[in-house]
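Left out: one protein chain. Kept in place: all the others.
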Amino acid sequence: MIIDRPIVIAVVVGVVLAAVLEVFLVDHREFLFAGSDVLLFWAGFGLVGCIGIVVISKWVGHTFLMKHDDPYTGEHVEAEPEEPRDG
Amino acid sequence: MASFPPVVIMVVAAVLVALIPVSIVRKAIAVGAPLLVLAHLIWGLDAGDSVTMTWLSVELQPLRADALSLVFGYVFAIAAALGGIYAWHLNDRYQQAAALGYAGTSIGVVFAGDLLTLVLFWELMALTSAYLIWAGGYPGSRRAGTRYLFVHMVGGSTLLAGILWHLGTGGSLDFSLFEGTVAGWLVLGGFAINAAIVPLHAWLTDAYPEAGVTGSVFLSAFTTKTAVYVLARGFPGWEILIFLGVVMALYGVVFAVLENDIRRLLAYHIISQVGYMVAAVGIGSEIAINGAVSHAFAHVIYKGLLFMGAGAAVYATGRRTLTALGGISDRMRLVVVLYMVGAFAISAFPLFSGFVSKSLVIYAAEKEHIYWAVALLYLASVGTFLHTGLKLPYFTWFGPRRDDIHVGPVPRGMIVAMVLAAALCIGIGVYPTALYDQLPFANTYEPYYSDHVVRTLQMLGFTAVGFWLLRRKLGGEATITIDTDWIYRKAGPLVRVLVQTPLEAVFTFFERFIGALARRASALAVAPATGWARLLRVSAYARERGPDEALAFLGRPPMGIAIVAVLVTFAVVVLAAQALGE
Partner (left out) sequence: MSETTASALPLAAVLVPVGAAMLASLTTGRWPNLRDAWATLAGIAMVAITVVMLTDTLDGRIHRTVLLELSPGIDIALRADPAGMIFGLLVSVLWVLAGVYAVGYMRGEHEQKQTRFFTAFALSIATVAGVALAENLLTFVLFYELLSLFTYPLVTHRETETALVAGRKYLAYTLSGGLMLIGATAWLHVLGVDATFQAGGFLDGAGLDSATQWGLFVLLAGGVGVKAGVMPLHSWLPSAMVAPTPVSALLHAVAVVKAGVFGMVRVGVFVFGAALLDDMGAWLVLAVMSAGTLLIASILALRHDNLKRRLAYSTISHLSYIVLGVALIGPLALTGALLHIVGHGVTKITLFFVAGAIHVRTHKENVSDLDGIGRQMPITMGSFALASLSMVGIPPFILFTSKLYLGWGAVEVGQQVFLIVYLVSGLLAAGYLFPIVIRAFLRSSPDHTRYGEADVRMVAPIAVTAILALVWGIAPDLPLGFFELASTVADAAFPQSVALAGGTP
């Protein structure tokens, strides 16, 4: 995880902006499920969801699914394969 | 003018394109024919039009126009025209013909009023689209295309089994709602393969990136969306589809994290997006069906745009993977901008088409109080923006400039097609009524209200924050991801060996055994027949080798007599039997 100054500023500005938008613009909060009407719920949903997806997927991928050798041909997968241009 | 099935125009066009040697005429037809179909759909057909005909002992309905089929017809015609423009640089008449045939048969499926017409176009769709993959020209294209074709053959056979089962047990040929009988489940299975429902989806991500850049634009539009159409027609309200759809939506997202090939990444997001539509069909309410249809409509356009953008990068650089690309944004700015329009659309940003269609699906789930689906579909939206909106463009185009990558020119036709598609994405997003008015049911939903807009912006904004935090982790990795195609690619040959080898052994044994018997028996059987053959040869012998040879030939044991003996025996048996009978 990269935590540097720009990201801290971005998060702070983002949180403030999101909260302002929500408080001043939204006339009525829909209730979908427990917690979905809490302030900044959807911002948190986006952030946590994003990180969760990446972490879980990468874990599943690295543990089970991703192969450095092509499982069908047995060849090593090159980072920059030379491929013919499509006409 | 009497109404006729629009597929006719496309098939004629495909045949013409395959035959006409003049390149510019072919291109004009490839764009003109879909536009003609569009005109025919708008001005030539009305909901309620139909054409019926008797074929052998059955009644067919090659044309049935109603609100559901018309809206799919519109978007397929638009997609085919855009694809034709995108492929303007292409000089491969068979690929052009296959693309037209593929689009045309998809339109044929949509307007098929009976199940046999449906099967006809269903199978032809598989064949024409397989050609687009074969024509890709990559080292893996031929095998990928063949695998693709076989999966679809299995799907087509499952469908046909379901239809015949349905028909033979008192069902009608008319294509309408199916019931939960064996026949219904078989038909659903056939449809599910084309809809890329997990775990029957691997053909899609296996094959689409192996097509050419223009081929994959066409592929992204039709097969899965015809499947959404037939599901909406035959299986609305089947609850299992809600579950499967949500699984698809998330499955595609997870695998997109792992994928390095940019068009395969987009292909995983087709599965994810079609998951929304499948879930909506499973919900089955009027709003949900509207949601499935409108999302399919919007999806065809924005997914086409995304494939066009990624295809332009592949075309210009000759590279396909995230690890091989990056740092070229300043050399293809316009493509990046247009791609991003598609990315915002698929991520359901307000003012883009995905926002007005995806919301309808999620709203339908809300209305039916299926909140777990609501939450998980929102989560899939997060993943969608993360990949197609952030990760893919970032690693394909941005990052430190890389001079080792040669960026060739992007053909003008590609740009024109992308501009038009982008205009549609924004147009629908800004003025959703235009789309909502085409839907099968009257629409009352209004996507632009403050809570919804703010909620979406918060969620997507903080997805971007998450991406920025994790961007080092997200770069492409030079790996191959195993998916369910592993089963038939690895285990298939094994099964073949296990089944065939013993069979072969049994038959070889049997053959030897029979052979020994046959040799003994043949002493009896061969004699007359050889004699007959010799008899036939006598005249030739006499002419070719002279009378002496012929005499010698005749002088050999008179085999001819044996054949006469068989015939005499036969006569005697018959006569004796006759005598006995009397």
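Residue numbering begins at 1 within each chain, and the chains themselves are lettered A and B in the order written.
Keep in mind that, in the parts below, a residue touches a chain if its C-beta (ideal position, glycine included) is under 8 Å from a C-beta of that chain, and two chains touch if they have at least 3 such contacts.
Computed from a predicted model, the values in this text were never measured in an experiment.
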Chains in view touching the one left out: B
Residue of B:Val12, B:Val51, B:Leu164 or B:Val430 touching the missing chain in the full complex: B:Leu164
Absent-chain interface as seen on subunit B, which is shown: 54, 56-59, 116, 119-120, 123-124, 127, 134, 142, 145-146, 149-150, 153-154, 157-158, 160-161, 164-165, 167-169, 172-173, 182, 496, 499-500, 503-504, 507, 510-511, 514-515, 518-519, 521-522, 525-526, 528-530, 532-533, 536-537, 539-540, 543, 563, 566, 570, 573-578, 580-582
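One rule holds for everything that comes next: only the chains that are shown with their structure count from here on.
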Residues of subunit A defined as touching subunit B within the complex: 1-3, 7, 10-11, 14, 18, 21-22, 25-30, 32-33, 40, 42-51, 53-54, 56-58, 60-61, 64-72, 77-81, 83-87
Residues on subunit B engaged by subunit A in the complex (per definition of touch): 90-92, 136-139, 212-213, 253-255, 257-258, 314-315, 318-321, 323-324, 366, 371, 374-375, 378-379, 382-383, 386, 450-452, 454-463, 465-474, 477-483, 486, 489-490
